[in-house]
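Note that one protein chain of the assembly has been removed; the remaining protein chains are unaltered in position.
Note that the chains take the letters A and B in the order they are written out, and that residue 1 is the start of every chain.
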């Protein structure tokens, strides 16, 4: 197969395609960005591009980083977006939009050019809709979707092919559920939620008990190095309470949020969850949190509002994390974290302590040497040398 | 969308719904729990609830933790379950069931009220059943299920929508396969197995070889810091042997168990595996193990019976772990673990050593200070001060 784009060059950028060929004038873009326009506002823009990948005069070079400014010198770009902080260093004389907050500009630029995947309004004939399903206005239910009995689908909800919506689940207005998502019975999904491929909401929690004292219980009770009890059987604790997700949440691909035992697992309004995140049973996560990729949150954790959990971190069961706290990447949180704290490492400690520990561990060799030298000196002193 | 439950309050509990309105008398519940009943056994119970979330007189407050007893003082709960160890501290005068082992009581309580998701017996017309499939008694095959040629489905097996059962696979009696599960060709799944959303059983193992000595081989052979060989090509080792899963296993959502190369990857009877667990090719796991969420087990690992592997741990290839061992959370197991050992840390060491190391790392700052002070003192002594 011949690729429309070469993929051989390691550091080469390959910009997005614009299949619908959306176009905007530079003036329209400047207005959307609340940016300052300099030059020809009538220029027609059809594509956003890395400054190293300008293909024609309708490309808008995104050069909102001082390191990218030299790339504009080749003169290929007729228009660029430049950060206010870099304006004085820019020699670019083409049409340009000056923006104060580059990533905010990027959000607005990409929102302009974004192409939602097409899904026709209506119910695809291969979708299976069980009895008693309530559909809102303008539903778009894709091919091979399954919707269980008693489910409620909000207005303008888009449910892509091969999704499963369990019985009595509720999907909010304007929700966007991508292909292959499984949403268990009774789950509530808020308005404008976005859920990506193959994510699983509402599987049963992982919760078992041994008939008598089990190995982990015995290990927690004692400090010995050996197990003093054996798990003769593992008896299942069922998960009765469905997952409740707020409005304006987004959940990445192949993530999981489990049901609760007797109280629901919940995620608050506006919280964003990345790919391959695991959220255990009985967890509560507040509003506007960011949970980055590959994070694991064990059972019964309580996370406040606006908390950020860095990628690949783990949070032990029953931990509480206060509002606005930040858990740094690849941390292991074993105890409670107060509001506004920044923690890192395993077990996670306040940032200065975590950084200091990391730094100190790297200095062990020199300290070990120092100790050996000191020991020699002391030996000499003892000998009266 | 208006939620039937508020989700704004961070620490508030939202108890399960009971759509089928199962009800039991307190006497029936006490009997099921093998608990001691005090008070009105004729009380009708329709819901299990956190003591802070009692809505009416038919709620049973689960207060099997000393910290929850004060919540019963508001008088809302007419009935509660209380742990024997807390009985003397409880001032609760309502009807109550006294239980010896709270989590075991929870298992039995949730089993009473659990609602299996409805799936009609029979074969949904949108299911695709290839030639030569053998179906047991009372199969429930959901919408958009695919069953490959020669597969054998046991009696009373429930296969939810959008599952894929590969050719010649066997699913045991009373197995429950949730939506979106993919089970590869030839896989054996035992009786009463439960597998959750979007889990993949029987993908090919990740196994490649370079035509000549590759970079990793060279690195393993030497101790240098630089790679001395280059991977000119990666040649695939196919996975010939299907996965074999025992009876009474449970596997969470979005987990993976790969095929073996020439011998099967196997999981023994009664073992429970959480969400997002990765089990590599040729692995053997014994009976009644618990493998917690986000664990990765590399190729050819041998795990004995009743082993517990804590969340987010990793186990290197070819490691053997003996019966009843416990791997603590977020550990990295690089070598063999004897039976009944408790290990933690990366690389995993016996618990005391792991705890000691963790503790010692946290004390580095004070020891570094102590060394510097000693050095000063020694310098003074050397100068004869």
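In the analysis below, contacts are C-beta pairs under 8 Å (C-beta built on N, C-alpha and C of every residue); 3 or more make two chains touch, one makes a residue touch a chain.
Not measured: the values here are computed from a predicted model.
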Option from B:66, B:93, B:221 or B:234 whose C-beta touches the chain left out | B:234
Which of B:66, B:93, B:111 or B:381 touches the chain that is not shown?
-> B:381
Those residues of subunit B which, in the complete complex, touch the missing chain = 126, 128, 144, 146, 148-150, 154, 162, 164, 166-168, 170, 172-173, 180, 182, 184-186, 188, 190-191, 198-200, 202-204, 206, 208-209, 211-212, 215-216, 219, 223-227, 230-242, 244, 246-247, 254-256, 258, 260-264, 266, 268-269, 276, 278, 280, 284, 286, 294, 296, 298, 302, 304-305, 314, 316, 332, 346-347, 349, 353, 356-357, 360-361, 363-364, 367, 370-371, 374, 377-378, 381
On subunit A, the omitted chain is touched by residues 1, 3-5, 7-8, 10-11, 13-19, 48-50, 53, 62, 101, 103-104, 106-107, 110-111, 113-115, 117-118, 124, 126, 142-144, 160-162, 178-180, 194, 196-198, 250, 252-254, 270, 272, 274-276, 288, 290, 292-294, 306, 308, 311-312, 324-326, 329-330, 340-342, 350-352, 358, 361-362, 364-365, 367-368, 371, 374-375, 378, 381-382
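Please note the rule applied: only the chains that are shown with their structure count from here on.
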Which integer distance in Å separates the CA centroid of subunit A from that of subunit B?
-> 23
